[in-house]
Every structure is written in C-alpha cells, then in structure tokens.
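Have a look at this one.
Of the protein chains in this complex, one is absent; all others appear in place.
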Amino acid sequence: MANLQSDPGRPPLLAVSDLKKHFPVRRGIFGRTTGHIHAVDGVSFTLAHGETFGLVGESGCGKSTVGKTILRLIEPTAGDIVLDGVRITDAVESEMHPHRRKMQIVFQDPYSSLNPRMTAGDIVSEPLFNYGLASGKARNDQVRSLFVRVGLRPEDMRKYPHEFSGGQRQRLGIARALAVGPKLIVGDEPVSALDVSVQAQVINLMMDLQDAFGLSYIFIAHDLAVVEHISHRVAVMYLGKIVELTDKKSLFTTPLHPYTEALLAAVPIPEPKAKKRRVILAGDVPSPIRPPPGCRFHTRCPYAEEVCRRVEPPMQEVRPGHEVACHLRQPSTP
Amino acid sequence: MIAPSPTGSGGPTRPILEIDRLKTHFFTRDGVVRAVDGVSCVLYPGETLGVVGESGCGKSITALSVLRLIARPGRIVEGDIRLAGRSLLAVSEAEMRMIRGNEISMIFQEPMTSLNPVLTVGRQIAETFILHQDLSRRAAHDKAVEMLRLVRIPEAERRVHDYPFQLSGGMRQRVMIAMALSCNPKVLLADEPTTALDVTIQAQILHLMLDLKERLGTAIILITHDLGVIAETAQRAVVMYAGRKVEEASVEVLFERPRHPYTLGLMKSVPRLDKAAYDAKRRRLAEIPGMVPALKKIPAGCIFEPRCAFAAERCRRETPPLEEHAPGHWSACWEQARVAASVAHG
Partner (left out) sequence: MTDATPAATEVDEHGSESVDLAGFVRRNPTVTLGSILLLAILLVAVFAPLLASGDPQALNPIQRLRPPSAEHWFGTDMYGRDVFTRTIHGSRISLVVGSLVALISVGFGLVIGLVAGYLRVVDGIVMRVMDGLMAIPDILLAIALMALFRASVTNVVIAVTVPQVPRVVRLVRAVVLTIRERPYIEAAQSIGTRFRRILTKHLLPNTIAPLIVQATYTGAAAVLTEAGLSFLGAGTPPNIPSWGNMMAEGRTYFQVAVWILLFPGMFLAITVLAVNLLGDGLRDALDPRLRRRL
C-alpha cells in the first residue's frame, strides 16, 4: 500500500486495515438479529504525522462510523487499528486510557457535543483532570491559554455553552480536543453545521493549529470543496467501502472512479459561467443491510458492465499513489 | 425603493410578486427582534430569484411573511406584499388560505418534518386538489399519481400509497415539490430545499425544479446560503444581512463584480473547487471577522460596519441607502465603488 508521507522514513501515525463494523438489526419481542447493517465493510488506509486525510462520501456511506471506530467509541467488528505502532483494536478500556490521549474528536453538532450543565472552562479542563496533567492554578492557566489559542476570550470561561454562538462552541470543542496534546484529531463533519463565514474561520483555525502542533487530521465531510481545501490525501467512500484513495490533486483533477466523477459533477460551483459536466446519477443509495452484489455502485453506474454485477472489484493501485476499486480501471490501462 | 430589473424578454412585464418595504418584527420578552427590516424585492413571471444569506438574516421570515405564516410573537408591522398587483396583506384569512398552495406554494428544508408522517404521500398530494380544485377523491388520487410521475418517482402507482418514512430524503423532497406544484402556482417559494440532501441528490432535485419551471412557467424564489446553488439556478440574486437587503444584481454581475463588502466577503470565504491551487502550501480562506449582530440591538450607521474591511468614518454614523449604482445593480454601501474596484484588481 502506497504511503504519501512528508517524511517517508517515519512509520505512519495510524494504520487501519480491513476495518469492519456491522450493526445488528433486531426485530421482534425477543430482539432476534435478522440482519446486519454493513456500515463499514473493509476500510484500509494509513495516516502520516502532520497529514490531513479527507474522508468524503454521502450520508450512510459509513464515514462517521469509521472515525468513531478508530477512536474505539464504537467497537469494531473486524479489522485492525494500529496507533503509533501499538495495536489498539482489542484493548480493554483501562488499557485504552493512555492511548486516548493521542487521538481526539471534534463533533459535528456544536450544540449537543457540549454538556449544557458544565461551564466552558470545566469542559476544556476536564481532559486535563482525567490525565492528571495539571491542577489548581496551573490547570487554570492552561485552560486560559487554550482559550486564547482557539480564539475565545478567557473571561468567558465561566459561561455556559448556550451563551456562545455556534462557531464559538465549535472552537470550545476544538480546545477540549487540544487540551491533552493529541497527535491525531478526528473531525466528524466539524464545519457542516456552521454558517459559511464561520466555516472559514474554523477551517483556518484548524489549519493554523496543524502548522503549530504538527497535528494529523482525519477530516470527515460531505462538502468536497472544504475537503479539497484542507486535505493532503482524500478517500471517497460509498456504502461502507473506500472506492478511491489518492492525493487531493489527483482526486480532483483526474478522478478515476465513476462515483467520484459523479460527486464532482454534482457540486454546484459559485460561478455562473462555469460549464457543468452533467453526470447526474439516477436513483438513490441502496440499503446498507443488503448491499448490491458485485460492485456496490453498479446499480447507479453509467458504465456498469456484466462483471460489475457479479464480482466485487478489489482496491488496486492503478497509478503511483492512486488506488481505485473499479473493474474498468486496471493498472495496465494508461 | 422597488428595484426593477431586466427581464430578458423584450417589453415591460409586470412583476408577479412585489415585496414593498416589508418589516416583520418579533416582540419577545427580551426586546424587539427586527427579523426583516425594510426589504423590497420584485419577482417577474418565469424567473428564478435567489436570496442568499446566512442564518438569522431574515430570508426565511421574508418567505413566511409572503404567505402570512408569521405567528405570535411575530407580526408584519410595515410594508406591503402584492401578488399580480393585489395586496396580500389586505385579504382575509379565508382568501389567503385559497392562495396558499394554489397561487403561491412553498417547499421547506426538512422534508421529513414538512410531511405528515401518518398520511400516505398520495393523500397529502390529493389534498391540494380536493381543496383548491374541488375534485373528487378518485380524481384527486389519479392526479396525485400523475404528479408523482411528473417529479420522476419510479413506480408512481405503487409509491402513491407509501408513507413518508418509507421514502428516502430525495424522494420526500420530490413529493414536496409535487404537492407544491400540483395547482400550478404562479410563485414557488423554496426555502433551502436541498440543504439537507446529499450533493448527488441535490443535483437531481435542482435539475428537476428547473425543468418543471420551464414547463409550468412558475416563478421561483430560491432561498439558500449556498453560493454555488445560486450561481447554477438563479438569474438574479438578492443578498440579505441582518434583516436587510444589502445587494441585488443579476447573477453574472453579482459574482463578477460585487458591490458590497459582505457579498465580497462571502465569496472569498467559500472554498472553491474550480479555483483550487493544488500547490504544496495551502492557503487560508479570507475570513469575515466577528459575528452576525444580535437583531435586537441595531446600531446607528451601517449594520455591517463592525466587520467590514472597507469601513470608513461615514459608515459608522449614517446608514447607507440601497441605491442603483450600476444598471440593475443595487447596493447599500458608502464604499461600494472601492469594493467593486478591489475585485477588478483581483
């Protein structure tokens, strides 16, 4: 598997292999399991230090589940997660505690991701308390400097979340994630719920923090323009699988997977005179309980052939550093 | 204060909808919230007018005011709304009910909460026919199936008996469009119709809306915060900020040479796929500093001044009026010439 790392010699910060998460579907009085939702069905990628890995896809593709499973907030059904050289897939909760310091998460909804009954200062200092990193005045000072770092006023430490605006709350969430000095932050649609002008502020903040602290991000989003702006490498997900994975330039200028093409064509460009490449996908996303046989995208793919309906295409490196799962794209094809 | 605009077709056309100096205020315990504070706007038959703004700017309240759907503690305090010359604020509630869904329709952002979960979609579409066209149950049902076909829902005869929860988000939005267009309204108010949908579904829905507009000749007011959607679907656009209209122009002119710092700021703060640099050094997005002001404390002078990069002394003291600074291009800014010039120089 190719790695595009700023420092090729250094091992990756995170290596995810064949990650799967199936949610059981329970019916009836006794809660019998009648099927499974294949939310994540074999996802593999690596993440280098200081890199932003963008994960895009539409609703139901499993991208949020990937993020939470990596953090072990959801238990994986199968696969492996290796963080900084240590395999954390089966670690029990007490073993996970030191590892949690290294990876944090920022949620999508700035309203429900903060405890409404804790003050802003308490919210940000809680991780410091959990890891015994500082106490008393020293802790207070750390919280103050975190507030300043994310662009909040330290005087607001005593306020409650409902007294802040959406953008400010998101900054609080970022401050909380930064408190323990993580190496990886998973952003689960961190700007999707914000107004356009506030989005820009938060995106800039995240980029500044990455430069200052050498953070790695897994940036999960459905907005392709935002992902393009902030990421180094990007993966496209569809129905629980990664269908294309490459550096952002290749993805956005020479996409190889038909789904990626359709996604890019569907994004409205703020330029009235732009020529639209019209590849409008027909139909809806199939059910994740019974994914289509063969290539999961074949039901909506304008190029689908017989083999696509029967055989699931493997993820292959078709060009250097560019992987795609499509029968019509073979490594030999130029 | 009413802005006439080029209609594209020769000869003067009467506007189908006029919003004239509308003010809708909410009288809450904490003070008066001036959600819409003097907005004027004109819609011509068959055109698509985009209304852009962020949350709290008053764009949704404006649409709800047109349909007189403002409930306490809100009230339309000033201004007029005219449909084909007839004042909507002067008619009775009973007459207004005959207008809603019939001459003016609205579709909303969240299709799940806008559809009644305990009625089949067929029932809900048929309701408009029964109410406004006095059709029998049978006839209305057939019309409902026809509408489902019109919005390209496959297997319409079967789907007409489905409940909203059995349909996907995109399909529910199609049902909403079917309901809204069933009586062939003159005006369709679309309040963020695709914001809650995936981007591929969004493309389908927008395409459908434009197609239907061509066929039925409906005029559309499309409310959104997405500049890309505006660029793709609207002919003219209005930019709103804190309850007021700050700029209006044709879409081409608005994107090429905006004349208001807020419009300019919005455009520069959005990441663009078509302008991606792809060089190793990632650029920062141009930010608009600060936040939208509380709608209760309106300062003297220009409402955007605290966040404005072009702010001058005059801006703090006097509120700039909305004026036509170029043909068909209106802007409320003292420094609009500087704004336009800065764009020209890139």
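Going in written order, the chains are labelled A and B, and every chain counts its residues from 1.
As a convention for this text, a residue touches a chain if its C-beta (ideal position, glycine included) is under 8 Å from a C-beta of that chain, and two chains touch if they have at least 3 such contacts.
Everything quoted here is computed from the prediction, not taken from an experiment.
Taking the complete complex into account, A:R100 is the one of A:H49, A:K63, A:R100 or A:H298 that touches the chain left out. The chain not shown here is touched by just one of A:V25, A:L73 or A:V311, and that residue is A:L73.
Those residues of subunit A that touch the chain absent from the view are 68, 71, 73, 93, 97, 100-101, 103-105, 107-109, 112-118, 126-127, 130-131, 155-156, 158-159, 162-166, 168, 173, 176-177, 179-180, 193, 195.
Assume only the chains that are shown with their structure count from here on.
We define each chain's centre as the mean of its Cα atoms; on that basis subunit A and subunit B are separated by 32 Å. On the subunit A side of its complex with subunit B, the touching residues are 58-59, 165, 167, 195-201, 203-204, 207-208, 222, 224-226, 228-230, 248-249, 252-253, 262-274, 276, 280-282, 284-285. Across the complex, subunit B meets subunit A through its residues 54-55, 168-171, 198-204, 206-207, 225-233, 251-252, 255, 265-267, 269-274, 276, 278, 282, 284-288, 291-292.
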